[in-house]
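Starting off with a structure, shown below.
Removed: one protein chain of the complex. Kept in place: all other protein chains.
Chain naming follows the written order as A and B, and within any one chain the residues start at number 1.
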Amino acid sequence: MPNASETSDALVSVQNLRKEFDISGGILEQLSLRRGRIVRRRESVKALNGVTLNIARGEALCLVGESGCGKTTAGRAIIGLLAPSGGEVHYDGRRIDRLRRAEMLPYRKKMQMIFQNPYASLNPRKRVTETLLEPARFHFPEQSEAEHLRRVESVMESVGVDPAWGARFPHEFSGGQRQRISIARALMVDPEFIVADEPISALDVSIQAQVLNLLMRARAERGLTYLFITHDLSVVGHFGDRVAVMYLGRICELGETREVFSAPRHPYTRALLSAIPKIGKDESAHIKLAGEVQTPLDLPSGCVFRRRCAHADEQCARAVPELHDIGASRVACHAVADGRI
Amino acid sequence: MNAAPHLHSNVLRSLLRDRTAAVSAAVLCALLLAALGAPLFAPFDPWDQTQFDIMDAEIPPLGGGADARFVLGTDGMGRDMLSAMLYGAGISIVIGVFATLLQAAIGVVVGLAAGYFGGRLDSFLMRIADIQLSFTTLMVAIVILAVFQASVGLRFYEEYALVAIVLVIGIAEWPQYARTVRACALAEKKKEYVDAARVIGLPPFTILRRHILPNTFSPLLVISTVQVANAIITEASLAFLGLGMPVTKPSLGSLIRNGFEFIFSGAWWITAFPALLLVALILSINLLGDWLRDLLNPRLYRR
Partner (left out) sequence: MPLLSVQNLEVVFPLPGGTVRALRNVSFDLDRGERIGIVGESGAGKSAAAFAILNLLGKPGKIQSGRILFDGHDLAALDYEAMRQIRGNRISMIFQDPMVTLNPVLTIGAQMTETLRAHRRMTRARARDIALEKLRAVQIPSAEKRLAQYPHELSGGMRQRVVIATALLSDPQIIIADEPTTALDVTIQAEILELLLRLCEDFAVGLILITHDLGVVFGVTQRILVMYAGRIIERGPTAEVIGAPRHPYTRGLIDALPSAARPGTPLKQIPGVMPSLHEIPSGCAFHDRCEFAQARCAAETPRLEEQGARAAACHFPL
């Protein structure tokens, strides 16, 4: 568990966050016949299994993992789009995961989100100016329309979209420009903290660099704190101060990006890092994982990674590994804790 | 991609390119103008029984070598067919439009609520819709209108028939809208712009009104054309069964039924002309609906 001092200077603090999705459907689909008896069975996907992390004011924390690892669910639970099944989310020292919509409003000005799909994240029926005005009008009703418009103009300029294009509809823009507009919408309320869910993975390479630069500049100018969710490790290496590696709803390694990249400790982090296709390096170093990517439908007992891990033993099947301080990072692995790796 | 925003500039071009649609639009516009302007154009007032003269009854249309006052002949009461048809088309259109508006009002509210909030509310509302759909519109209408007619008396019925028919057809057909809107709302609420609106903190009602509702307009427009046509037909069927508009204020359906009594005595025009007008009206609405559906279908849509 994080100690008190660590919690207090964190802007966002997440403790033992859990989320299950019930996928058993309606009551009729839950019923089945077994040995002559009708039984009701409920199935759920355990997307988050106790995620604990703190995000310090002003830092960029990258949450990285493969599809289905729960990184997007974690981001949505933290921003309040999903109600967690268990655990707590604190913002600036106050618990926010059980708040009602109206009680949440003060935090809506401080926390914003940027989405993955630039083609779905803007309302196709709204002109760009209207999309950007909406958060300003809602959160700053005391300001005049002229002030709102001035704000729209300055934010559009700061994300590199010509304010003269405000009267256009989203479909008249390219993917990269739409993503800029999405970022502009998040910046309209002058937030402190932004959850960016795969904001560049739908974009072309040359456009990715533009958007990444924009996010970094916005951070420098506005002192933003980021939770940056991505599957792309090369972006993590460039963008994140710290990185949290997720596997099947748990964090397996958490630490300074430089530290984790230069000396990964968890077997999964090692395999992941070795798998990035790199330019100018030999491919042969790739570490192969046993078995298939697992689904969060039937989680193994103990360590969620053990069925694919070359170092797993019976202790890994018995006990869930907690995050321990190992060197400068925190690692959830029995083998690492015992010094077997 | 959503086609709607380019629409305004392209609607006219697309309409002119599609000859069927262009002709349908022209016919429909002419009919609407004639029907709604009936008090100005019609040579007689078919609702004023004091103007009828029984001596003028069953005069055949021009070409039959008869009275020049009655271009399309007269019916059994000596009423001018042309005037009756113009007024009747107006009544049919009014019923079609208002019944559809009522369906849409109920259906949109129910559909948005079911689709957006989901869960038990969704199941509850959609089961009601299923139950409603399992009774055919005609059956519901016949039962309610027959009971209504019997309980309030013919005098009162004639006065309020229009309102009653609009209400009955409107209530019987709302599930069509509810289902379409619900499907749309389900699809839209998964899109990230709705999440973005929630992250801004907008209340659900505002999200529904400002974000989701406008994105359901295209399919709404398409089913509306079908529903107007259906409502007009339903009223005509009811009239044919004696439950539609009264003969004193006839719709196209009532005129057809009225004329049916005379068809074997050779006065075919009393039935045939209103029937032709009804067919023209329904056909032009449906063809225009087809064109609209193609226009609004993003997959078929081309710049």
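Brief remarks on what is shown
Everything below uses one rule, namely that a contact is a pair of C-beta atoms (placed from the backbone, for glycine too) under 8 Å apart; a residue touches a chain by one contact, two chains touch by 3 or more.
Source: prediction; values computed, not measured.
The residue touching the chain not shown here, chosen from A:D9, A:D204 or A:E221, is A:D204.
Remark: the omitted chain is touched by one listed residue; of A:G50, A:P106, A:G237 or A:G302 this is A:G237. On the side of subunit A, the interface with the absent chain consists of residues 66-67, 174, 176-177, 204-210, 212-213, 216-217, 231, 233-235, 237-239, 257-258, 271-272, 274-280, 283, 286, 288-289, 292-293, using the contact rule stated above.
Methods note: only the chains that are shown with their structure count from here on.
Chain geometry summary: the mean Cα position of subunit A and that of subunit B are 51 Å apart.
Residues 1-2, 4-6, 123, 191-193, 195-203, 210-211, 214-215 of subunit B are the ones that touch subunit A when the two sit in their complex. In the complex of the two chains, the subunit A residues touching subunit B come out as 26, 76, 79-81, 101, 104-105, 108, 111-113, 115-117, 119-126, 134-135, 138-139, 169, 171, 182, 185, 189.
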